[in-house]
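Sharing a structure here in structure tokens format.
Not every chain is included here, but those present sit where they belong.
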Amino acid sequence: MTKLGVGVIGCGYWGPNLVRNFQRHPESQVVTVCDREIERASRVASEYRVPTVCDQAEDVFANPEVSLVVVATPTFTHHALAKSAIEAGKHVLVMKPLTGRLDHAEELCAMAERQGVLLAVDHTFLFTGAVRKMRQLIVDGAIGQIYYFDSVRINLGLIQTDVNVIWDLAPHDVSILDYLIRNEPVQVQAIGAAHGGSPTENLAYLNVRYDDSLLGHVHVNWLAPAKIRRTIVGGSKRMMVYDDMEPSEKLRVYDKGFTTEQPGSENGYKLLISYRSGDMHAPKLDASEALAVEVANVVGAIGGRNDLMADGVAGLRVVRILEGAQRSLELGGLPVRLDSNALAER
Amino acid sequence: MTKLGVGVIGCGYWGPNLVRNFQRHPESQVVTVCDREIERASRVASEYRVPTVCDQAEDVFANPEVSLVVVATPTFTHHALAKSAIEAGKHVLVMKPLTGRLDHAEELCAMAERQGVLLAVDHTFLFTGAVRKMRQLIVDGAIGQIYYFDSVRINLGLIQTDVNVIWDLAPHDVSILDYLIRNEPVQVQAIGAAHGGSPTENLAYLNVRYDDSLLGHVHVNWLAPAKIRRTIVGGSKRMMVYDDMEPSEKLRVYDKGFTTEQPGSENGYKLLISYRSGDMHAPKLDASEALAVEVANVVGAIGGRNDLMADGVAGLRVVRILEGAQRSLELGGLPVRLDSNALAER
Amino acid sequence: MTKLGVGVIGCGYWGPNLVRNFQRHPESQVVTVCDREIERASRVASEYRVPTVCDQAEDVFANPEVSLVVVATPTFTHHALAKSAIEAGKHVLVMKPLTGRLDHAEELCAMAERQGVLLAVDHTFLFTGAVRKMRQLIVDGAIGQIYYFDSVRINLGLIQTDVNVIWDLAPHDVSILDYLIRNEPVQVQAIGAAHGGSPTENLAYLNVRYDDSLLGHVHVNWLAPAKIRRTIVGGSKRMMVYDDMEPSEKLRVYDKGFTTEQPGSENGYKLLISYRSGDMHAPKLDASEALAVEVANVVGAIGGRNDLMADGVAGLRVVRILEGAQRSLELGGLPVRLDSNALAER
């Protein structure tokens, strides 16, 4: 069997993790790594035994051994690089967020479809044992109707100066939201602040609304004294808390809730409320490295054996929310409607 | 020395705690308790040795032994009861929130000033050791410029059907915000949702904006599986976390922060960021019951020995934010400007 | 129906809690309270509407309305008071520990049996929802063979000067151990230290051994900076952690363990070990106040409707371990055999 040839562009913080996982997968093999600073590419190549390096992305696109291009560069370069890769007939895996503009994401999705190549996006958190278990519990009906999604991702640093905290951290939360809810949001709002002389917002709050009463809320913050990574999903049957800072039992499922009852007309204005507070359950989670599961998913999808868990359209949905949030931020928190037509047409 | 005569109206959940604390204070004495259900009043009177009971508020106002009327009834009754008490020449202490409408709060403040009586509001949390210490650290300059105030107050129950979660829980957070920040907010926004057949919102997010980049945010929620009571105040010099669920060390002060530096013009677009992560300090807090401190503050203020920590104007400022939040909620999250003129005129 | 008449001797820290609970129970009624300081008795009588008070225990024993005598005095007085109560034909409930000497406990058990009255001991923790659930899980076979019992009960204060930390705190842990294990220990060891000029040990470690490999261990400490109240029970099938400092989910049951397998002779010296790490489960616990459950148990036992959960013999078993621990402490930690003959004869 021939292994899937992979070319990785970008050897900064995240790229080497992808190289490592594609090298470790039995059916893929990194054939080249590329970075504008060739020394960085060489270091990565040496550590993970990648045969060739380059400092021009064009060399990756032109390499006939490369079937999958991994784009692990800053967001503003995603569109151009992914576009060229698709044009060269390569499958593409792009870091989150897919692009910095919605129209760019739409263009990439359309192109990939035309070219018959796969476009995947690195929504890493979807591949954790915790998020997959949350999804399964929702699909199995254990959670009931979802009432709200509340996610907090805060700590001190690493402040970016080219993107704000929404584009840097919120893609994690928004991609989890999108994966769990699987519903088209209609409106987004965001507020934020840029403190301490920073040119970009270093803390922000997003909320995402749907046709029904479901509410999504995300708090991202680079200026917090303690590290919190906690997502709560409240449902009509059960509630889940995913606390990524816990060393074990990261996901806790609470058999808690309430019911309301409208009694007869004689005292009809008085609603009867009953609470239910039962057991808490922390299911055993798959402890595989998320990136390894993701790599297996991408390699399998290219091989035709499974669907992509995070395809270009998922990336596009996330970018639509982020772009709406950015617009709302610039409008001082005004609600921004999300137009889902473009997507619906597909 | 004659003790301050106190009359307490309302013997539900909170009233008895006030009775207990006024009875325990050496300079005050509850002379009557009042409740529409006279048995409730009798039970409280018996437990705390209050000499008389009644079921008509008018009897309290007419009682010449009563110098201070405590209003511990549902919010919608505050205005009428406090107004009558002030007209009767009594000092008044009103439960939070002061009123359910801003104009009502304004009227009460103006009346109290005209009548020369004290109008106090029961912002209990201000009297905790933790919040007083936070205030002191801010006043002492230890926190520096305040960047943000983020407060989460969530758990399961006790769902109210006559008021929503904003009017029920957020007065705690907003009164702490007001006490710590001491600055006029210019805008408020709120979103929320009413789930499970509830007629009122059972979860909501508020944000409060100021002239500068300071951001206040409050998450209140009756539908959360775990109880969280946590307020973070981020400043330019230090950051504070007040976690009321901790059995001890409820307040933690982190010597953490960052500085930005604009280097010379040759690479002027690149901001240099330095992080500072030093010691964490949990100062010893006064463990007195908050209500006992509050009662001492009110008794002392009536005796002319100290200022009120939470006067009618503080209550009014909190109601202004809550009312603005309510309006924003009804407008689907649109920002609502807060007009501070009425107050400024005083 | 005539209510059970209760007389309570001792109105210090714990006595009033028992008065409150016997008053609240529909089938019992405190008819007199007694304390050497008559004002303390009067205060308690007034708060809980007890008709008579006295400062001589004899008056309680002589009171024909008293069927049950509650002994809530310091340990060194338990034997004499309980003995007189039994001689007067009363049922008796004695605070923990039952007595300060094993022979005294034996005498009380024998007397109660002869007199045909019930002798109960206030092992309060057995009546918590957590300990009852632990017992149930053991009885149901969910835990398997019990491997060890490890209990830590430490915090700062309240240092006693008449008894050491073993007699003050360890009765809680040892009574839980006795209740869960239901097996005769054969040996006990204890070490401790008296720091800071204290005349009695303020920290100590006990271990309790059985015929099989089960090991019980208790750490009690008045000089610890943080409050820890945690009991771990390790079994062959599951393990339980009871953390009394948790605000909720106090009991956590872990589906964790390991199995060993002796492979064939070719590499027989190498044991194969497999670990099992499954779900964690925090069962909903009965949140009733432990003392209310205990009072119901005692009242029911006197009424012939149920057995005592903590009878004199349970108290005796705990005293036997404590006395052995005390002897070991004085012997510098030498193991002390526990003779179970006296008990076995019954």
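The first chain written gets the first letter, and so on, giving A, B and C; residue counts start at 1 in each chain.
Just so it is clear, a residue touches a chain if its C-beta (ideal position, glycine included) is under 8 Å from a C-beta of that chain, and two chains touch if they have at least 3 such contacts.
Only a predicted model underlies this, so the values are computations on that prediction, with no experimental measurement involved.
Counting all copies of the one sequence in the full complex of this file gives 4, of which 3 are shown in place.
Just so it is clear, only the chains that are shown with their structure count from here on.
Centres computed as Cα averages put chain A at a distance of 39 Å from chain B. Each chain gets a centre from the mean of its Cα atoms; for chain A and chain C, those two points are 53 Å apart.
Per-chain CA centroids place chain B at a distance of 43 Å from chain C. Chain contacts: chain A has residues 277 touching two or more partner chains.
Residue ranges of chain B in contact with chain C, taken from their complex: 47, 226-227, 245, 247-248. Residues 248-249, 255, 277-284 of chain C are the ones touching chain A in the complex.
Chain B contributes residues 147-148, 150, 156-157, 159, 161, 187, 189, 191-199, 203, 205, 207, 209, 213-215, 217, 219, 221, 223-226, 232, 234, 236, 239-241, 252, 254, 256-260, 262, 270-271, 273, 275, 277, 280, 332-335 to its touches with chain A in the complex.
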